[in-house]
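What follows is a structure written as structure tokens; I'll ask about it next.
Apart from one protein chain that is not included, each protein chain of the complex appears where it belongs.
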Amino acid sequence: MASGIRIKAKLSGDQAEVKTLMKHDMETGTRKDTKTGETVPAHYITEAKAELNGKLVMTANWGPAVSKNPYFAFNIKGAKAGDTLKISWVDNKGETASEETTLS
Amino acid sequence: MHNTRRLFLKGAAAAAALMALPRALLAWPDKAFKANSRDDAMQALFGTTDSSESSAVMLNAPDIAENGRVVPISVSSTLEGVTSISILVEQNPSPLAASFDLGPGAVPEVSTRLKMGKTSNVIAVVKADGKLHTAQKEVKVTIGGCGG
Amino acid sequence: MRKNRLIAGVSVLAVLWAGSVLAADEPAYTKACAAAEEARKMAAELRYEWNTVEPLMKKASEAAAAGDYAKGVKLCDEARKQSEVSIAQAKHQADAWRAAVVK
Partner (left out) sequence: MKRLVTILLGAALVAGLAWATPEDDRKAFIEHYKKRFPDVAVEDYVNGVYSIDEEAYEQWQEIEEFAPYELALAEGKELFETPFANGKTYGDCFPSGGVGIRQNYPYFDTESGQVKTIELEINECRESNGEKPYKYKKGPIAAISAYMAYTSRGEKLNIVIPGDPRAQQAYEDGKELYYSKRGQLNFSCADCHIYNAGMMVRADKLSPALGHPTHFPVYRSKWDDMGTLHRRFDGCNKQVRAKPLPAQGEEYRNLEYFLTYMSNGMEVNGPGARK
């Protein structure tokens, strides 16, 4: 999982229950590194996107108050087996990651 | 005449600033996330603070957080035409924690985990057909301790 | 004028004299901290060292480095006393623990 995004998607009827966990430090920019004593700069995911078959389903705008290794769960209507679900994020440093899975 | 010129300049400057932001950040409600009061955040995010508590908005949050760094929060709504779900932690330095924009096909139900600095009201704000509906709950946060 | 200078001279002497009696000198500091280290080692040997002792000894050496040997002595004495209590704790627990076992 090089992207660090783990997806658990379950189809029940025409609804897809999606749970994701994304590896990210989500530094608030106010935390002091106990060893060096310096403040760790802010580094957090600002936007996470969910796309079904390329169509944007959900955009999550996040601030630094979202917990480290963010968890994000939501449901999609009108999903069916074989659809491709893509989860991607971008953070305040412009870094990005994305992961795709096929609903089954 | 004079006035419009300044407006024009300000506009250009603002546009230039926006250009500098990475493309994805254009949609990111920067001011709302930087606001440090509940009302300022809502004003910046929605352009208004008037909202009404509604039982059609369900906020699931613990009474006492096991740990303020990882507080599981879920918000769902039975309202029609929900376009966004936002979560504010009133006592956090900047209350707006997350704001979910729902596209077509998205069910109005989201779960995530938030950091809370101390005991605070957690407010869910659901925007449906342009109106704001809220649910609120106090979550106690304890600091320090041996972890049991 | 002469009187003032006299008073000034006496008060300086007084301060110096008081300083030397009150402030332990370096040998006293070294002795106190050697005793503290001795006791700490014995407590560690028994696996009953407290984590409050080393910080006290560190503060003591910082105080001494700043020339405040009196404070150094006080801190090392406190460290030694704590280690002595932890040694007594170890000796007492050596057989007291059995009584606590769930039967």
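For reference, chains read A, B and C in written order, and residue numbers begin at 1 within each chain.
Here is the rule we go by: a residue touches a chain if its C-beta (ideal position, glycine included) is under 8 Å from a C-beta of that chain, and two chains touch if they have at least 3 such contacts.
As the structure is a computational prediction, the values presented were derived from the model and not from experiment.
Visitor: Going by the stated contact criterion, tell me the shown chains that border the hidden chain.
Guide: If we consider the entire complex, the absent chain touches A, B, C.
Visitor: Out of B:Asp39, B:Glu53, B:Glu66 or B:Glu138, which residue would touch the omitted chain in the full complex?
Guide: Going through B:Asp39, B:Glu53, B:Glu66 or B:Glu138 one by one, B:Glu66 is the residue touching the chain not shown.
Visitor: Quickly run down the residues of chain C that touch the omitted chain.
Guide: Answer for chain C: residues 44, 47-54, 82, 86, 89, 93, 96-98, 100-103 touch the chain left out.
Visitor: Please identify, in ascending order, the residues of chain B that touch the omitted chain?
Guide: Here the touching residues of chain B are 62-67, 69-70, 72, 74, 111, 113, 142, 144-148.
Visitor: In the full complex, which residues of chain A touch the absent chain?
Guide: Against the missing chain, chain A presents residues 1, 4, 6, 8, 19-21, 23, 68-69, 71, 73.
Quick note on the criterion: only the chains that are shown with their structure count from here on.
Visitor: If you count the C-beta pairs in contact for each pair of chains, which pair comes out on top?
Guide: Of all chain pairs, the one joined by the most C-beta contacts is A-B.
Visitor: Based only on mean CA positions, could you tell me how far chain B sits from chain C in angstrom?
Guide: Going by mean C-alpha positions, chain B sits 55 Å from chain C.
Visitor: Got the chain B residues that touch at least 2 other chains?
Guide: Answer for chain B, listing residues that touch two or more other chains: there are none.
Visitor: What residues in chain C touch two or more of the other chains?
Guide: none
Visitor: Could you pull out which chain A residues touch chain B in their complex?
Guide: 15, 19, 28, 30, 46-47, 50, 52, 55-68, 70-79, 90, 92, 94, 96
Visitor: Write out the stretch or stretches of chain B touching chain A in their complex.
Guide: 22, 24-25, 27-29, 33, 69-72, 74, 89, 92-94, 96-107, 109-116
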